[in-house]
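Below you will find the structure I want to go over with you.
Excluded from the complex is one protein chain; the other protein chains are retained at their positions.
And now, chain A:
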Amino acid sequence: MWEVIAFWVLAVLAVASGIAVFRVDSMARATFLLLASFLFVAGEMLVLELHYLGALTVLMMTAEMAIMAVFMIMFMMNPAGLEPMEMVHNKRGALVISVAVFVALTAAALVVPWPERAAPHPSDATHQLGEAIMRDKMLVMMVVGVGLFATMVAATLLATARGRYGEHAAPSRPEPSPHAHAHHHHAGGDR
């Protein structure tokens, strides 16, 4: 019984905070609402007796959203929501598309005859996951490791000041000299 109550409370809270992410004025608040949505989903994992994955989601998402908050403060135009902001385009189209997708996915979830579970649950889900990682899924984990390493290299390279063409390339933000002015064409000319 308590599982049903916990499921519905957590589900409503997860969806509500997920929608609120795009309705609040401040990007900082949006970040923490997204974190709340992840924490409620972690709660759903605990309802399904997945203790390890639930704890992992809490830890990963708290760290990730903390990093995200730093970037938010770097890039956001309205740090504390001091004035209302509306930074959306094509709101009606986006709303129509997402409602249509929700209806289609819900219909699929309710209509498709999903398979019933054939075997009982393992006594220890974490043990089952650990065995899979070290045995059947070892190749995937190795590819994941290479992928994460490539991400580290690529992200560092993209984010450094000299850019991806090295120090001798033309500066990406040229000094306002007559020479540079004549040859540099700004693509974003509508600013």
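Keep this in mind: contacts are C-beta pairs under 8 Å (C-beta built on N, C-alpha and C of every residue); 3 or more make two chains touch, one makes a residue touch a chain; residues count from 1.
Quick note on the criterion: contacts and distances are computed from a predicted model.
What does the UniProt entry say the missing chain is called, choosing from "NADH-quinone oxidoreductase subunit K", "ATP-binding cassette domain-containing protein", "Leucine/isoleucine/valine transporter permease subunit" or "Fumarate reductase iron-sulfur subunit"?
"NADH-quinone oxidoreductase subunit K"
Contact with the hidden chain only, please: which chain A residues?
Residues of chain A in contact with the hidden chain: 3-4, 7, 11, 14-15, 18-19, 21-22, 27, 30-31, 34, 37-38, 41, 44-45, 48-50, 53, 56-57, 60, 64, 67-68, 71-72, 75-77, 87-91, 93-95, 97-99, 101-102, 105-106, 108-110, 114-122, 125, 128-129, 131-133, 137, 140, 144, 147-148, 151-152, 154-156, 158-159, 161, 163, 172-173, 187-188, 190-191.
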